[in-house]
Structure formats: C-alpha cells, structure tokens
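Here the complex is missing one protein chain, while the rest keep their positions.
After this line comes subunit A, so read on.
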Amino acid sequence: MLHKNSTLSYCLQSTKIHCLLLVFAHTVREFFFYRKEYKLFYQKILLICLFIPFLNESMSFLGDEQFEGGNKEKRHREKRRDGSKDRRKRANAKRRERSRADRENEEFEERLGKREKGRRGRVKNDQEAKKRDEQDSEDKENSEDKEVKPESLSPDELEKLKEAVDEKKKLIQSLRGKPWPMKKKLVTLQETLRIQSHDDQDFENFKTACIPWEMKIKEIESHFGSSVASYFIFLRWMYGINMILFGLTFGLVMVPEALMGRPYGSIPRKTVPRAEEASAMDFAVLWDFGGYAQYSVLFYGFYSNQRAIGWLKFRMPLSYFLVGVGTVAYSYMVVIRTMARNANESGVGDDNSFNFSWKMFTSWDYLIGNPETADNKFASITTCFKEAILEEQESRKDDNIHLTRFLRVLANFLVLCCLAGSGYLIYFVVRRSQKFALDGFENHTWWERNEVNMVMSLLGMFCPMLFDVISTLENYHPRVALQWQLGRIFALFLGNLYTFIIALMDEINVKREEENIVKFNITMWEASLYNGTVSENFTASPITIHPADVPRGPCWETMVGQEFVRLIISDTMTTYITLLIGDFLRAVLVRFLNHCWCWDLEAGFPSYSEFDVSGNVLGLIFNQGMIWMGAFYAPCLPALNVLRLHVSMYLQCWAVMCCNVPQERVFKASGSNNFYMAMLLVILFLSTLPNIYTIVTIPPSFDCGPFSGKNRMFDVIHETLESDFPAWFSKVFSYASNPGLVLPFILLMVLAIYYLQSTSKSYKEANVELKKKLQMVIQIMKIILLLPTTVNNWRNNNASFQGQEGEILLPKSRQLENESYSCLIIQTYCLRRKERVTFFSKKTYDNEVKKKSFPVVFSF
C-alpha cells in the first residue's frame, strides 16, 4: 500500500515535470524546424508560462486525492503499530507464561498465528474496500459528468457545441485533403485548435484581472451612465502615460545619478550653501522645495556635468537630454495614436443621414441603474426629440434677433475682459513675487510667498463660474453653449499659463544678468584666495575650501523647475480642497440641515453638486500640460503627478459615489472623446514650445546641471557623436542633418500627407455615390417586383389586348431621379418575356401625372 502511494505521488510529480519538459522539448524542436515561424515559438513560451499556474491548479486538485490516500496510509501504519504492540504484549506474556507452563506454548503460538492471519485478512479487505471506494467515486464522478452537463445546456447551446465539434472534424478532413507536407498540416491543426483552447480564456481572465480600477469604474458606470465613467477611463489612461514617463525619468535619470553620481556634499552644486544651511531642514522651506529638496536629484541643478559616471560609464548628460526628448516624443506618439484610433471608431458615424433613427434607437444608455439618472435621461431624450422636430419643421422663430446678437457680443466682450484681467493679474503677481524674491522670502508672509500659485488656482476656480453666468445671456443651444464654455475655459487656462511663462522668461533674464555678475565676482574671489594663500606659504598645496562656502550663480533652471513643482502642488491642493468643501461639505450640510430649514435644500437652491465631466477633464489636461512643460527642469514632476492621479482616482471615485447627483443633461461620451484628445494634443504642442525655446536659445547656467560649461544644451549630442562614435558615423550624421537632405524629406512628407488626405476625401465621395446607387437599385427592384402583377392586372382588365397599346402607371419615388435606368431594366424584363415595351416621352405627360406616377406603356 505504502509503495503504491509513493509511486502515485511520484508519478504525479513526474507527470508535472514531464509535461513541462515535453512542451518545452516540443517547442524547441519546432523552433529548429521552423525558424521562420519564430512567432509561434514566442507563443509557445507564453503558453508554457500560462501552463505553469494551470498545472499547479490541477496538481492541487489531484493533490487532494493524494492527501486522502496519505491519510489512509497513516491509518494503516497506526493499525500496524497497534498490531506490533499487541505482538510485543503477547510476547512478554509468552515469556512469563513459558516460565510457568511450557504446555501452553504451542497453543499460544497457534493463537498468535491465527491473529496474524486475521490481521492480514483485514488488510486485504481494506485494500479491496479502498479499491471499491475509488471505483465508486470514479463512477460517481463519471455519472455526475454525464448527468450535469446535458441538463445545464439549453438546446441552442448544445447545437452550438455540436457545430464546433463538426467544424473541428471538417477542419481535419479538409486538412487531410490538402497537398501539404505533414509538418504544415500539424502546425495549422494545432493553431486552429489552440485558438479554441482554454489557455486563451485563462490569458483573457488574467488580462482583465490586470486592468486597474475596472470594478470601481464599472460601478460608477452603472450609477451615472457612460459619460461620467468616460472621465474616469480618461484618468486611468492618463495615469498609465504618467507611469511610463515616471519610469523613464526615474530609471534613466534619477536612480543613476543617486547611485553612481558623486554623493551629496562633494561639489558646490550638490551642497546647500552656507547662508541657507541653518534653515535648510525647516518644514516651511522644504514645503517650498527649497533647502535640502532643492539640492537633490529632484531638480536640474543637482546633476553634475561629468560625461560618464560610475563603473557603468553611464553617460549622464546625454541620458538626461535624451530622456527629456523621449518623454515628449512618447507623449506625442501615444496621443496621436489614440486620436487616430478614436477617429477610426467614430469616423463612420459622422454623416448626418440617420439623425432621427439614432436618437430613437441608440439614445438609451442601458448602463443607467440609478432612478434619478433615468429620470434625467427621460427628460433629456424628450427635449431632444422635441428640438429635433422643431428644427425639422424649421418653424423656429428668431423674433428678437437684434437683442440676441447684442447680448452675444456683450457676453463675448465681458469674457474677453475677464481673460485680459486674469492675464494682467498673473503678470502683476509674478513680477511682484520677483521683487519679494530679491528681498528674500523670509521677510514676507505666507500669502506673499505663495501668491502666484494661489492666484492662478483661484482664477482657475472662479473664472469658469463667471463664464457660466455670462453664458446665460447668450441663449445658445445647450450643446453649443457647452462648447463655448469649454473653449473659454481653455483660453483662460492657456492665457494664464502663457502669462506665467512670459513672466518666468523675464525672471530667467534677470537671473542671467545676475549670473554674469556672480561669474565676475567668482574670478575676483578665486584670485584673492590664490593671492592670500600665496602670501601665507609658498607650498603649492591644493586649496581646500568646503563646497558650501563656494560662491555660486543663481541656477535659473532649478528656479523654473521649482516654480512648476509649486504650481502643481498648489493646483492639487486646490482641487482636493474644492472637492472636499464644494462637494462633500455641501452634501453633508444639505443632507443634515434639510430637516430644520425653511425651504427644501435638496430640491431648491444649494442642492447636491453635479459631477462636472468637462471641467474635470480640462483640469486634468492642463495639469498634464504643466507636467510636460516642467518635467525637463524638475525630473520629480512625473512622480508627483503619478501620486496625484492615484490619489484623485480614489478621492473622486468616493466623492462621486457619495456626494454627487447625476447630471441633468447627460451628454454622450463618444462624441467628446476626440475633442478632449485634440485639446490634449494642442496643450502638448504648446507646452513643448517654451521648452524648445529655452533649450535652443538660452545657454545653460555655468555652475549647475548636467549641461554646465556648454554653450547650448543640445551640444551634448554633438559631443557624444564626436567622442563616443567612430568618425564615419558622425560624418554620416552631419550629412543626414544637412538642410539639403532635410528639406526635401520634409517636402516629401508634406506631399504624402496631401496625397493621403485627397484619397480619403475621394473615398468619402465614393461612399456617398455608392449610397445613392444602393437606394436606386432598391427602388428598381421594387418596380420589377411589382411589374408582373401590374401587367397581369392590366391584361385582365383589357381582355382584347392583342396589338393594342396601353399604359401602366408605376409608383414613382423621390429617390428615382434617373428614370432611364429603370426604363432600361423594365425593357430588359419585358424582352425576356417577349413583350415589347415602348415608353412615352416625358413631355407628353402633364406635370400632375408625373408627380404621382411613372408612366410605362406596353404594347404587345
């Protein structure tokens, strides 16, 4: 028994290993046989990876049986031990008894033998019983299989299954008939069978389990419909992009510098200056990203300009530059690819020919599971129908057109004033903060220190509300009004951001002038130091000065990075605080004060807040724009943003579920998707512009950052090409970057774009043409189908039709403009029936008849 069990477990173990080995050997063999089909090889490897958990699962399933077997074995061992105890007892007794009487000896031995036999018999019985049990259980399983499966499947499903089996059989048969070599047949068979195998399912299960926040989003989707969920899907998408940006900057810039670069305190740029040392660890300073935070891997200034660092000879400046370029390039690629995919998906539906039918058949959002949302949806569908009918009737009276025009112009004027005012305010505040910075921040209050960020956040918060109030003047259709609103907020944010950047540029110029003075001072200082030491002793020992004491220039790159980080932090804070106050606190107040208030708070004035999809999406887009803009000078920005998005995912999910009510006007998600993407693209473009400008035109600071000592930042590419690559490569590169080659290339691309655009236009036109033809063919088909009955009727009505001429009026339709087509077809039809047909010319019929019918005249 013991032996049997151990072999069983061994077999199981070995089958597991064997399976793996078999699959592996199989794949290896295949790989060598079909090197071309290397794809298959990768798929096989993937399969093996998938197999392992699957095997483990099945092993654990088998393992239960094994475990039970083990228990039985244990029981047996115990029994045996009991038996041996018995024997020992008896043996002792035997000895004792032997001393007493030898007579009983034989009898006793006989008895013992009987017992032994009995025990053996019992064991045999046990074995048989166990076998029986096993068989029974197997039978039970089989019978269960047989019973359960057909019961649970409906006849339809059974038929489907049968079809699948039949298909497999057909496939094998058809394979047999193909004049292919055996190997090819086997591969095709395996491929087709694998498509239907369970591993795909497992992989699919794994894939769906890997998508983060899927259940959260689905829950929201089922409460608020697809438009609110689309915001969260957008947020998740953004999070994914930021994860990759973070991975790039973290893995290729921050970690190498932190691990392999010179440690903190080794050179001046990596040390806190003596004057700031006292307050460098204060929380207020750290919160402003000054002190130790400023002189760390988080900012541009910390990186040294060593060409290669560490034992890996990691090219740090080059890596820094390429990561900066790479993040932007990657973002462009992702955004454009997503846009193209969205356009593909929704591009079919841009024609307006099924306006009413779509409203009718596709306007209900089946995801809505909340009664309030459903009521809103009913109302919005009704108004939508009514508006559509009104538009169709064209009975919309614009009685007071002058007043509306005046109001619209006024509204736009007001909005422009707002924009200009906010732009000026920001410019003013930034200039003022520069003045404070010159004085030193310590002399000023908290407000004065954080003025810029606070003003920008507050403007971003209150101006949209103002625009909302102004837009009520205009009396637009809600969808148009929403677009105007979005456009205005976009302009506001953009204006604010650019004013901020222009102010920053001013500050950069100030810093650079300061830098020149510092440079001059440093040479003086070095000279004095040298003179001083020379006068003291004549030994030319190297002068050791603590790096904290070395005078240094104002590092404008770090300053820019700091400004952006502060902006992001304050923006995040305002978003969260408005969420907590505007949504949560309002909901709590409305909910609990409603019992003791004069009017109904829930239905009346404050009520619960709605979830503002477009506003939130815009906020997200602008936040991303700031990240793209500042990431080059502050490598920590993507990390911060990942953190922010992660927190907002949970916070906003919670806020939506607990304190928001569904929107009154539920807009469709699909229509606006590409609109948001287009805005993201615009922001991306606009945020790369200032970066490119600073990189190309402004020389880097002389004593901080990876590009210090170079004339321009992009010189690092040149330097690498010259020193790290063979001479021919740099030659090729210089030829390739020659304007004579680049310009024709750009021209070629423009031509290609033009060509593709014109072909797509012609396809669209062809599409419209085909649609017209389709409708016409359907009309003609109808006429043909009607023709025999009409002719027969005519014959019955005119008994003596021989040699006579008659006329039949066929229904004429609006679409059938080209009558000659149908005439031709009717003629052919009648010719086949050996009936001659003549047609009246159009002019012989007066207009009245023509409007209603289409004349066909027969003569037989």
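Here is the rule we go by: a residue touches a chain if its C-beta (ideal position, glycine included) is under 8 Å from a C-beta of that chain, and two chains touch if they have at least 3 such contacts; residues count from 1.
Please note the rule applied: contacts and distances are computed from a predicted model.
Its record in UniProt calls the unshown chain "Calcium and integrin binding 1 (calmyrin)", which is the match among "Replication factor A protein 1", "serine C-palmitoyltransferase", "Calcium and integrin binding 1 (calmyrin)" or "Ribophorin II".
One of A:221, A:507, A:583 or A:703 touches the chain omitted from the figure, and that residue is A:221. Among A:282, A:375, A:600 or A:722, only A:375 touches the chain left out of the display.
Of the residues in subunit A, those that touch the hidden partner chain are 145, 148-149, 151-154, 156-157, 160-161, 196, 198, 201, 204-205, 208-209, 218, 221-222, 226, 345-346, 348-349, 351, 353-358, 360-371, 373-375, 378-379, 381-382, 385-386, 388-389, 392-393, 668-671, 774-775, 778-779, 781-782, 813.
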